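Everything on this sheet refers to the single structure shown next.
One protein chain omitted, others in place.
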Amino acid sequence: MINKIVKSAADAVADIFDGAIIMIGGFGNAGTPIELIHALIDQGAKDLTVVSNNTGSGQVGLAALIAHKRVRKMICSFPRTANSTVFPDLYTKGEIELELVPQGTLAERIRAGGAGIPAFYTPTSVNTPLAEGKEKRTFDGLTCVMEYGIKADFSLVKCEAADRYGNLVYNKTARNFGPVMCTAADVTIVQTRKIVELGEIDPECVVTPGIFVKRLVEIPKPADEAKLVAEDRRYPWS
Amino acid sequence: MINKIVKSAADAVADIFDGAIIMIGGFGNAGTPIELIHALIDQGAKDLTVVSNNTGSGQVGLAALIAHKRVRKMICSFPRTANSTVFPDLYTKGEIELELVPQGTLAERIRAGGAGIPAFYTPTSVNTPLAEGKEKRTFDGLTCVMEYGIKADFSLVKCEAADRYGNLVYNKTARNFGPVMCTAADVTIVQTRKIVELGEIDPECVVTPGIFVKRLVEIPKPADEAKLVAEDRRYPWS
Amino acid sequence: MAQKVALDIPDGVYVNLGIGMPELVADYVPAGREVIYHTENGLLGMGPAPEVGKEDPELINAGKKSITSIKGACFFHHADSFTMIRGRHIDICVLGALQVSQTGDLANWSTGEPGAVPSVGGAMDLVAGVKTIFVITQHTTKEGKSKIVESCTYPLTGKAVVNCIYTNLAIIDVKPDGLFVREMAPGICFDDLQKVTEARLNRYEY
Partner (left out) sequence: MAQKVALDIPDGVYVNLGIGMPELVADYVPAGREVIYHTENGLLGMGPAPEVGKEDPELINAGKKSITSIKGACFFHHADSFTMIRGRHIDICVLGALQVSQTGDLANWSTGEPGAVPSVGGAMDLVAGVKTIFVITQHTTKEGKSKIVESCTYPLTGKAVVNCIYTNLAIIDVKPDGLFVREMAPGICFDDLQKVTEARLNRYEY
């Protein structure tokens, strides 16, 4: 029988190893799998490479993971946001690496990784510093850079509802990077607001087919990251 | 005001020109925009390049378009099906060109065309005759061929329901090539079983966002291609 | 044959069944196993054929036959479907064959005859992307020629892609050091099998 539901966030992330490449969903506070990230902080894996659009805010979630020096390198498009101080501080001190990738190229590289496309060409970033050192090629007069697919050991994603096969639906703009990240990791771990019975999700409306999901954990009331940041909370909770 | 609805299939295809590249949705009989193809036969455009998974069956739809010698070249993955005789006859006589593309590569080339990706690498077809003459490159030990994105002048697609913005949902496996073909043409023309009001399609369940659609025509009772073939019908109806 | 293949498909895996004989495998899933079938034209969770009269012409499999969908199924478009295939998300694919070589090369899409209309479909994507490839085929052609050959004479679908061959006479594993006979049909002995097989066969040593 196929049953991808595990009983806790701690169980879900238990086998994440030092040096792993981890994709973390979310754009700003929307779609961030904050409970999975906190479980990862508790679990202790270090020397991680994290692929995520931003670097977290305040002292919770991804920012807390970075603050605890668990992340060796960030691959992201927008590390500097309003409430993001942890990453900028470490980066300025030279204590964390950054691979800056345009947002659309980041999404496409992740999709390519999941789709078995090792590399593709895009016009994005041509004639800018981000194209330096990259292979260029012109197609019908359009100069492009070659970009590589990205694959991860683990993806951490948040969704709205899931069934035991791992079929997922998301809530509004919290969908963002979730669907592509689910496809691109050896082990995709999803926190869902609710688990539903097989057949409750309309087969025409499934966003992530279960084949891309390995583990599910139900977190009925996920924390609102913006609120935690506004309240100046820190993880681990003090 | 945005209103993509036109009043007839004839109006929808009126500006298709000789020599155009046309993508036609469908896999077997599922999802074939048969009324749009028949309107195209009436309209008369010729010397077409058609991108479609198959070559139609019997003497209706795409098979009829080919039988009327309107198609110079087919780009497809599976030209020879149970009830397909029109294409094989012309092909054997050397009267129509064929570019044979593996099905997944065909889907990905269309997606790439729509997504502004001029080319990508795939391991599919390496070490086979279909890789001959193509650029090869090895990534981490995996040998791949370079494949180009495909763009079309027009796409003809069938869906289940649409609103005036052009948001589409499909029916079951009739979805197949529709969503990627909608993205890859200058002018995407869609026949829909029904037109619904804005907001009636759940924004979480839209499959093709309206931005990819230019024209919509309502065909409430599309013909069942398999039935027409079984009845040995021919288009134009005699 | 289809039953033998079904026995080798573990619980909980994602399987794509090729057109023709491979489709029969779904009929023999042992009790207690849950297997999810992928059909490359856009469905994960393919169920059995519908009752007569309940067919939906827009619900078909890759062989263009009417099917049903199970509870927990989902529909998707072709590019997403081949993301599953090319991206190595499908565990097992069962395909038919014209020829299989002793190094696991597969030829199953064209006899390469001049004037023939070549049709490839998803076969090359499947062998390039699916983790494990099973072939199900008659051991010999109608003319009695071996389909398990030293080297394919027909155009390849993929090179060194087949993991196991299920024929009416035997089950043969494709290993780095050659073909190994795992099981033979009742009444067949190794020497008989080798006689009707062009490729060199090996026995497992126990």
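Order as written gives the chain letters A, B and C; numbering starts at 1 within each chain.
We adopt the following convention: a residue touches a chain if its C-beta (ideal position, glycine included) is under 8 Å from a C-beta of that chain, and two chains touch if they have at least 3 such contacts.
Everything numeric in this text was worked out from a predicted model, so none of it was measured.
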item	value
Touching partners, among the displayed chains, of the absent chain	A, B
Among A:P33, A:P102 or A:P203, residue touching the chain not depicted	A:P102
Residue among A:S155, A:N176 or A:T192 touching the omitted chain	A:N176
Contact residue for the chain not shown (choose from A:V13, A:I41, A:A64 or A:I110)	A:I110
In chain A, positions touching the absent partner	27-31, 53, 77-82, 87-88, 91-92, 98, 100-108, 110-111, 122-130, 170-180, 207, 224-226
On chain B, residues whose C-beta touches the chain left out of the figure	1-2, 111, 113-117, 163-165, 167, 183, 198-199, 201, 203-204, 206, 209-212
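In this section, only the chains that are shown with their structure count from here on.
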item	value
Chain pair, most C-beta pairs within the contact cut-off	B-C
Remotest chain, chain C as reference, centres from CA atoms	A
Euclidean distance of C-alpha centroids - chain A vs chain C, Å	36
Chain B and chain C, separation of their C-alpha mean positions in angstrom	28
Junction residues of chain B - those touching two or more other chains	108, 122-123, 170, 172, 207
Where chain C touches two or more other chains, by residue	69, 75-76, 79, 82, 85-86, 128-129
